[in-house]
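Of the protein chains in this complex, all but one are displayed in their positions.
Each chain gets a letter, A and B, in the order it is written, and its residues are counted from 1.
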Amino acid sequence: MTCQEYDAYIDDYVDEVPSKGIPSKGILSDALRAQCEAHVSTCTHCRALTTDLRTIRMATRSLEPQVPSPQVWYRIAAAIEAEPHGIVSAWFGGWQQALAGAVAVVLIVSSLSWVGGHLAPAGRNRPASPISDASGAPPMDAAEFTLVEQQYTTAIAGLEDITKKERATLDADTAQVLQANLTVIDSAIGESRAALNQEPESTVAQESLVEALRNKVVLLQDTVALINAMQPADADTNTGLNQ
Amino acid sequence: MRAMPRLCAALVTLAIAAPASAQDGQSIADIINEALREVRVEFAAAAAQVNRQAGQAGRAAAQAAREQERRRRDEARRGPEVTEAFSKTVRLGRDGTLTLENVSGNIDVNGGSGSDVRIDAIKRARHPDADEARAILRDLVINVSERGGDVDVRTEYQRFGARRRNRDGYSASVDYTVSVPRDASVMLKSISGPVKVTNVNGELRAESISGGVVISAARKIRTLKSISGDVQVTDSQSDDLTAGSTSGNVILRNVKTRIVELQSISGDLRLTDVDADHAEMRTVSGNVEYTGRLSRNGRYEFQSHSGNVRFIPVSSPNFSIEATTFSGDVRSDFPLTLQGDSQSFGRGFAGRRQNRSVRGTVGSGGAMITMQSFSGNIVIAKQ
Partner (left out) sequence: MRAVDLELVQRCQHGDAAAFEEVYRAHAGRLYSLVFRMAGSAYDAEDLLQEIFLHAYRKMASFRGDSSLGTWLYRLAVNHCLDVLRGRQAKMTRVTDSLDDDGAAEPASAMPVVPTAISRLDLERAIARLPAGCRAAFVLHDVEGFEHNEIAKLLGVSEGTSKSQVHKARMKLRAMLSGVTP
């Protein structure tokens, strides 16, 4: 192994055996590790460099976690208070105006975009990692996927219930546009389901179905929010278009 | 779907035909490929048709509704339109926000010099009975309030408590022309009526249900939204821009931003001449098109269910790409590798050649592109 070659592996080598006594992490193959060890034992320059990087590595490991002062949260809270429109998650005032009976459904429904949006729901055997890899994940097995799909369809049914009852509140134009787009999404759902029936292992088909279901939920949520916005306002809020 | 029985028939035929033809020297794989391609093309065509019909449905429905509305208005037009002008100038604080909420009518906001918000509005009402029309005008109130450096403008229909009800054969609307200090932040909401903003440097949010949203020369666009109207942005900047429409198109041209997210259900999404580090474009039946530069380590994701997804990088691009479709076609002007779905091959003829995936690196890589469709076609083209 030349110095140039060693240079390509020095970081892994340093990470792997930070110092004697601490077991190696196993980044390098046994063969490579042996070669690195051999090179280091014969090359003073690389040995010196390795020692330095190890020293730095150990020192970095001993850096203390930093803690923000309590003031930071108070300042954030004050700034949020002053934010002009808070979180506008839907039309005209957001979910604060959710109809009484609809609140529960809305909550269930909002949670679904999370479950569905991430194709590897909790419970799978994955290495604990702060960064999870949604794209490139292997397809969910049939049981898990059915569960996800069921949750969506339940929520969709609940939302449709509300929209059907209250549809009259919306003006004709908007109601028609929303309905037509629901049809677009429904055919996407139908195609994806059919594809998945024939090709259960197809990641694309799975993702298409989940994406279509998610779109449906979002559209129904928007519809509910619009309906809320169109309701006669409470006496005290006068005629505000927003709360 | 009507394609299904045909599909099944085709596959049964395959099962019988394949072994026999193999004797001709063609490999079974070739035969399967050929036959499956036909099947796939049929499937895709049928799927595309359904979606095209449904997608058009959105626009057709909106158009039909608009026609109906026009006719209703024409009847009301029997009555004269009465108008009343409104004008007010209010000081806006240095980091102040102008919020304007309207129900029906145009909103036109322009950034300029000075530190005042100048509101010029025209209230309009129609009713076969002129007195009635004037009464409606009186009940149509433009409410302007200030609070802590922010300015709030609202159209209120005192008569009906909250919303205009388009009955009783009348119509009421307010057209706003507003000039704001160039650095102001602006938030606009309209139910029906287009929203237009020019030359605003502060944070910009605009929503209209059925009107379109047209923005130019803005510096800090945050969110733009419409249900049936188009959203258009030109010659603008942002840091983190989200724009969406349910059935309208979302089109951005000459926009520089760090992050841009476009969404629609049946509308088309188009980014042209855009500089972004991260771009996401997602639609169900609309088409997606990205023409522009790529950031060295940028991330670009384009997705449609049944619409076509086109990616046209310009000027000696460097990127790595993964394009996946279930039943669409993938076409590329750049040399990329077609990945088969080895699982389905292993299963013999019963496997469909789905999950078509194309992968590759152009130039020195760097930017990452992900393109996905279900039945739409994917095109990667040289400019």
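The rule is simple: contacts are C-beta pairs under 8 Å (C-beta built on N, C-alpha and C of every residue); 3 or more make two chains touch, one makes a residue touch a chain.
Predicted model only: the values in this text are computed from it and were never measured.
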Candidate in contact with the missing chain, chosen from A:32, A:53, A:147 or A:172: A:53
Contacting the left-out chain in the complete assembly, out of B:59, B:73, B:88 or B:299: B:299
Interface with the undisplayed chain - residues on chain B: 222-223, 240, 242, 258, 261, 277-278, 297-299, 365-366, 368
In chain A, positions touching the absent partner: 10-11, 14, 44-45, 48-49, 51-53, 55-57, 59-69, 71-73, 75-77, 79-81, 83, 86-89, 94-96, 107, 110-111, 113-115, 117-118, 121-122, 129-135
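In the analysis below, only the chains that are shown with their structure count from here on.
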Chain centre separation in whole Å, for chain B relative to chain A (CA means): 23
Chain B partner contacts - residues on chain A that touch it in the complex: 84-85, 88, 91-92, 135, 171-174, 176-181, 183-185, 187-188, 190-192, 194-195, 198-199, 201-205, 207-208, 211-212, 215, 219, 222, 226, 230-233, 238-242
Complex contacts: residues of chain B adjacent to chain A: 1, 4, 47, 50-51, 54-55, 57-58, 60-62, 64-66, 68-69, 97, 99, 101-103, 150, 154-158, 160-163, 166, 185, 187, 189, 191-192, 205, 207, 209-210, 223, 227-228, 246-247, 265-266, 282, 284-285, 303, 305-306, 324-327, 341, 343-344, 352, 354-355, 370, 372, 374-375
